[in-house]
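Just dropping this structure here.
Excluded from the complex is one protein chain; the other protein chains are retained at their positions.
Lettered A, B, C, D and E in written order, each chain numbered from 1.
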Amino acid sequence: MSNKTALVISAHSADFVWRCGGAIALHAEKGYDVTVVCLSYGERGESAKLWKEEGATLEKVKTARRKEAEGAAKALDVHNIEFFDLGDYPLEMDREAKFRLVDVIRKVQPAFMLSHSFDDPYNTDHPYATKMALECRMVAQAWGHNPGEKVLGAPQLYLFEPHQTEQCGWKPDTILDITPVWEKKKAAIECMEGQQHLWKYYTNVAENRANQFRRNSGGQAGGREAKYAEAFQSVFPRTVDEL
Amino acid sequence: MSNKTALVISAHSADFVWRCGGAIALHAEKGYDVTVVCLSYGERGESAKLWKEEGATLEKVKTARRKEAEGAAKALDVHNIEFFDLGDYPLEMDREAKFRLVDVIRKVQPAFMLSHSFDDPYNTDHPYATKMALECRMVAQAWGHNPGEKVLGAPQLYLFEPHQTEQCGWKPDTILDITPVWEKKKAAIECMEGQQHLWKYYTNVAENRANQFRRNSGGQAGGREAKYAEAFQSVFPRTVDEL
Amino acid sequence: MSNKTALVISAHSADFVWRCGGAIALHAEKGYDVTVVCLSYGERGESAKLWKEEGATLEKVKTARRKEAEGAAKALDVHNIEFFDLGDYPLEMDREAKFRLVDVIRKVQPAFMLSHSFDDPYNTDHPYATKMALECRMVAQAWGHNPGEKVLGAPQLYLFEPHQTEQCGWKPDTILDITPVWEKKKAAIECMEGQQHLWKYYTNVAENRANQFRRNSGGQAGGREAKYAEAFQSVFPRTVDEL
Amino acid sequence: MSNKTALVISAHSADFVWRCGGAIALHAEKGYDVTVVCLSYGERGESAKLWKEEGATLEKVKTARRKEAEGAAKALDVHNIEFFDLGDYPLEMDREAKFRLVDVIRKVQPAFMLSHSFDDPYNTDHPYATKMALECRMVAQAWGHNPGEKVLGAPQLYLFEPHQTEQCGWKPDTILDITPVWEKKKAAIECMEGQQHLWKYYTNVAENRANQFRRNSGGQAGGREAKYAEAFQSVFPRTVDEL
Amino acid sequence: MSNKTALVISAHSADFVWRCGGAIALHAEKGYDVTVVCLSYGERGESAKLWKEEGATLEKVKTARRKEAEGAAKALDVHNIEFFDLGDYPLEMDREAKFRLVDVIRKVQPAFMLSHSFDDPYNTDHPYATKMALECRMVAQAWGHNPGEKVLGAPQLYLFEPHQTEQCGWKPDTILDITPVWEKKKAAIECMEGQQHLWKYYTNVAENRANQFRRNSGGQAGGREAKYAEAFQSVFPRTVDEL
Partner (left out) sequence: MSNKTALVISAHSADFVWRCGGAIALHAEKGYDVTVVCLSYGERGESAKLWKEEGATLEKVKTARRKEAEGAAKALDVHNIEFFDLGDYPLEMDREAKFRLVDVIRKVQPAFMLSHSFDDPYNTDHPYATKMALECRMVAQAWGHNPGEKVLGAPQLYLFEPHQTEQCGWKPDTILDITPVWEKKKAAIECMEGQQHLWKYYTNVAENRANQFRRNSGGQAGGREAKYAEAFQSVFPRTVDEL
């Protein structure tokens, strides 16, 4: 029997590391095949340090970004990483690009998907990626799209943490204990040499989300001693057999 | 080892039936001891039919309402039902009543709690009950309240379905399949002789929530064939080990 | 056959003038008996000019405010104005005061009610009055409250315009043309000698709401030539036979 | 003198049936000429049952969907139904398609328009159709668009009911009694042979909205005995002469 | 040393006058170089009066609108006004148009930017312009866009006042006293001969915002005696050294 699967849709090639690297590594340990789609390399907008280097060109920056992302993917035990190379700032997807993403979704048949917050006034590529994730999830469910292919069920879409959560209207409803895989996430973060100013930031985030994990799992009367956590907002209601 | 437990806080004595009767019966089948607190009988505001009877008095109405609620509780395998008899329309709780509710919360030590929506312009007793549920949950967590007693952990508070969901700003994030216990819920509903105009309404609700259960658990590509469901809104984030 | 009726619940004795004086006069012209309840005189918080007078006392201020309100009520053809004299800044209503308001509601049996916005960070008496209006509306509907009295139906509650609309989260959905009664509203406004700084403000509001009336009734392709208007937010859905 | 008119903008060819079939039939009975625009047939995304048939092709599915929609339109006494055949999942409109819709709006000069909710995470075609409805309404009002044509006034845009209302942030403010035309709506629903799983769902919705109609038109103290109803959210404020 | 700068992004050629003419003139007096970009002339949608003239053509209308806008810009001491002439109703920007706007942003290096509200159901060009402002601000910050150019810092984006504020979900957090430059704004307004129906409206707005200025700067206990004001909503948090 085949493994369970998950799919991450990342606007730029580093987003999946900061925002859900722990979720990726944790589910890989649980036997999931996790696929990451990087819609762009973030080569124009999220590579300031690389552009400050002598002789930087678009191709060099993209190559460097790809190398960093591949290193991080390896550290996180990503099953497959795909680079769509659609360009960034702004990211734009035409019908062909959308259907390419639909193809991946159908191929992976994810148990759940991960993407960005619904809003982000600092970075319009992020909510655009989520808009595409929802639209392509819908197309993947359509019996009339490439008839004969296996259509998609109804996977949850989790929105991972944006940089300034409150400015993005993002409200997490799920906190995941990533303590067992923290060293992997740390290693992945440290692949992102072009964005060292974010290493400490996202370590702090992980520690503070763990504090919230403890508080919400029992607090001082039995809360689990999580040390690192990630938080997510669900788009769809859960269907359950027990509350 | 003792059973798992759950606690329902119901503003009036019939609310628990329409809004979470399925959840009660289902968890009772799973071995939970479910306690229901009825803060009032709904004797003034939710007993129109009884008041239209010849010779109705406040005591007669309360007695009739209590009898109905006890019948329903029995049908749902409620472990314990407590009537606080605080009066309704408006429901008001002083410090003593609050601490009485804290006592129940601490005694039950629920794995999860259930109460009303945060808002309801038609019925201000409902959001008031939830306000009290949150406030008393907080007091039950306080180490300085009746020191020496076992303090409360951090149980989820689920908000059950109000009558006109959209007018109450209620958005469910959890849909529970109650097909296995539908006959019990139906029996409990039929104990509410004073409110027959609601029987069909909440049967329709259960059928339509089941349609949504199917849609969100896979849709036409594998959705579970639920026939009756209930929906809930969570107040606090979940703490999980797997998405 | 008796007249149609309406009921205004005003936190302070001048609010009904600025915020719905036009609605009052217009419906009076249409044959409605309009009752106004002033929960307080606004004697502490909304009478700065009167307090600056030599020898001001609480009683003198209340008397002056009552006189102004009665003058305005007359100008607007108010059927009945009642002063509850509950005190302001802060306004507080105990069970007795609530039931006094319930008595008025039942006596009037209004086709619709008018009160303040749901929120107002500048003036907490205003949303408090609306909270009371909703709670007392609910009690007035209860068959078990003073059994034998005629219970209330389901009148609309319109929220009239607060001073800084956007800060109060108030969003109007109904714009009423008050051009035919503007002179009456103007006369009522000019009874409020203690608050001359507001005369121009609310004249501007009336003119600009009329501009919006024109825009929403057809704009440059047939919009009605209203010159003065008032705007309201509905709390409950309308029940209609035609869209 | 010509009839009053209304315009429905439906993303897929069945939406108008479930969501406002009653409103259509009711206004037709009142003498309105109701035009329906189906932007697509829903051939890819909303025709699962048809695609499961042996030998299904895009053209066959579209033909079947058109036939169903025409049958429903007839049952509802639709004055005119137009199929734009723009494709679905995703629905996309270029400038030409927009202006085609503007042409219809201007030709119809509707007293009111009907379209989808502003949001729908399950179905991005639905909010897209509403976005187009608003944009094209604006263009239809422009004196510089096809100068000389009769420009549009300011018709209300009602948003009809989405499948999972709370997930779509849809809040109805208008409930329409469709009891007199229920048999027509039922007949139209039964034209939708490809979506039998929705028949019961929308019958339940109609019954429960009628319960809400009763509750909001007087409740147990005089509420109208509606048996079937539809609910709508208004986009624009109403301009009125009486509250 | 060069002057401080500001940039206004106006969907149509008159918007900057009504909505931030005072801010422009005031900052010009303070030594700012204020640039205005008019994305379109509003020639199709906001020139009803001009279209009613005998012999109107698109070019004539555009010429008239440009002349009005240039007159207003002069009255307000605008440093530079650029007309992108992208067309209106609907306004649409392709990648080339976006990059043209990025060029202006980078050239101006504004200390702050001004554009429309996030939402406007009456006028979809307005929120579209703001969407573009945010997207182009982001591109202007990208080190990989036209490498070697001076990248943009993080200027505030202020949203100026839409016509019906509450319908647009716009909530001002900043009120600017424009009393010293009111005569300039008045002169600019009077350049807009095609929209005389708005002169009084925006004069009323300025007076009432001034009343709010007084109220929020101390009220009857020391509020500044502002006579005219404009209000704005900030998109980004302020970074400060003192509260």
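Couple of notes before you dig in:
The rule we apply is simple: contacts are C-beta pairs under 8 Å (C-beta built on N, C-alpha and C of every residue); 3 or more make two chains touch, one makes a residue touch a chain.
These numbers come from a predicted model, not from an experiment.
Though it is not drawn, the left-out chain touches A, B, C, E in the full complex.
Which of E:25, E:86 or E:176 touches the hidden chain is settled by the complete complex: it is E:176.
Only one of E:99, E:199 or E:236 touches the chain withheld from this view, namely E:236. The hidden chain makes contact, of the residues B:78, B:91, B:139 or B:243, with B:139.
Counting the whole complex, the residues of chain C in touch with the unshown chain are 43-45, 47-48, 51-52, 56, 58, 61, 88-90, 92, 121-125, 167. Within the entire complex, the positions of chain A that touch the omitted partner chain are 48, 122, 163-167, 170-172, 197, 200-201, 204-205, 207-208, 211-212, 215, 220.
Touch with the hidden chain on the side of chain B covers residues 95, 98, 131, 134-135, 138-139, 141-145, 147, 157, 235-237.
Note that only the chains that are shown with their structure count from here on.
Chains making contact with chain A as well as with chain E: D.
Counting every residue number used by either copy at the chain D-chain E contact, under half are found in both chains.
A repeat of the A-E interface exists among C-D, D-E or B-D; more than half of the contact pairs are identical by residue number at D-E. In this structure, the chain pairs A-B and B-C differ in their number of contacting C-beta pairs, and the larger number is found at A-B.
Here the chain at the heart of the structure, going by C-alpha means, is D. Among the other chains, B has the CA centre that is most remote from the centre of chain E.
Chain B and chain D carry the same sequence, and matching their CA atoms takes a turn of 180 degrees, rounded to a multiple of 5. Chain C and chain E have CA centres that are 36 Å apart. Our note on geometry: chain A versus chain C, Cα centroid distance of 52 Å, whole angstroms.
For chain D, residues touching at least two other chains, in rising order: 48, 122, 141, 143, 167, 172, 212, 215, 220, 236-237. An unclassified topology is adopted by the chain contact network, corresponding to no line, ring, star or complete arrangement. Pairs of chains in mutual contact: A-B, A-D, A-E, B-C, B-D, C-D, C-E, D-E.
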